[in-house]
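First up is the structure itself, then whatever we jot down about it.
Of the protein chains in this complex, all but one are displayed in their positions.
Right after this comes chain A.
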Amino acid sequence: MGNNPSQLEKEIGSVQLPANEHYFGLVNFGNTCYCNSVLQALYFCRPFREKVLQYKQQQKNQKKETLLTCLADLFYSIATQKKKVGTLAPKRFVTRLRKEYELFDNYMQQDAHEFLNYLLNRVAELLQAEKQGNKGKNGENHSKPEPTWVEELFQGTFTNETRCLNCETVSSKDEDFLDLSVDVEQNTSITHCLRGFSCTETLCAEHKYYCEVCCSKQEAQKRMRVKKLPQILALHLKRFKYTEQLKRFTKLSYRVVFPLELRLFNTSDDAFNPDRMYDLVAVVIHIGSSINRGHYISIVKSEDIWILFDDDIVDKIEASAIEDFYGLTSDLQKNSETGYILFYQSRE
């Protein structure tokens, strides 16, 4: 699918391509598309890219190689290319990744979401360690560490509210998240999936809740709502579901539509920024029928055009073609191309 880079350049014409932007496909080192697709998506989350490039500037003479320095080198390499479109081999990054985390140290297809999770946490950890002057290496500090720019960009907060049905007292507990994993249903929207996430749950029978005020177990209602909306909202669609019968993960190819513009409905009353407007900036797409087979690609928004990255292939697509990645309304086809991780960036 798609054109080679030079054709792309010819087709869109360098005039139309945003100035100072570079579109470089990444070579696949044997099932590393899970990595390539997430890296491209993150590169086009502009605030994230800027932070990584800033890090590169600050760490010019760093000797020790980490996953973060490899990432920074890769991003720097893309950003400083002479050509607008081309191909790069993220060799050092992939080698480093395989060295650091044994789960990825093979040639099997991996879960892109797991990789995203690992990458963000690892980068945050490295930054934290640097802040602490390499003292608390594994983040074992007892005082709450100051947020790094990973948290500043991706971290949001839920509030877990429990209302005792006897005394009406509401107790709430806050929890941070770097991304939200949502259950998917057939023929729904991401908005609906997010709402499902905040459905009210009644705690009764053996699940009764111990109310501090009543000093006894009581029926209660529980719900989770977003209290702090992150700057970059990463939404993971739980498309891989473990089926007992088959003893394996099966893919839910349900059609879940996602708009280019998004606001959240499931915010708490005391949310700092409940009306935050988000724009879709990148989507990691899973192609195929199961978690361990198939392929990952990504589509990203650059200024007002949409670019598709399929490993080393770069292609321009129409915004209307995003529709092809919502999923399937019937089970007849097995090979689906479905949105898997959505990156929404706050407009403010």
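Quick notes on this structure:
Following the convention adopted for this analysis, contacts are C-beta pairs under 8 Å (C-beta built on N, C-alpha and C of every residue); 3 or more make two chains touch, one makes a residue touch a chain; residues count from 1.
Throughout what follows, contacts and distances are computed from a predicted model.
Between the listed names "Mitochondrial import inner membrane translocase subunit", "WD repeat-containing protein 20", "Transcription initiation factor IIA large subunit" or "AP-2 complex subunit alpha", the UniProt record for the complex's undisplayed chain reads "WD repeat-containing protein 20". Although one chain is not drawn, the whole complex shows that of A:Q16, A:Q54, A:N106 or A:T200 it is A:T200 that touches it. Screening A:N117, A:Q132 or A:T188 against the full complex identifies A:T188 as the residue touching the chain left out. Contact with the undisplayed chain is limited, among A:N117, A:S172, A:N273 or A:S289, to A:N273.
Touching the omitted chain from chain A are residues 165, 168, 183, 185-189, 191-192, 195-196, 198-200, 221, 223, 225, 228-229, 243, 254-255, 257, 259-263, 265-269, 272-278, 320, 323, 328-333, 347-348.
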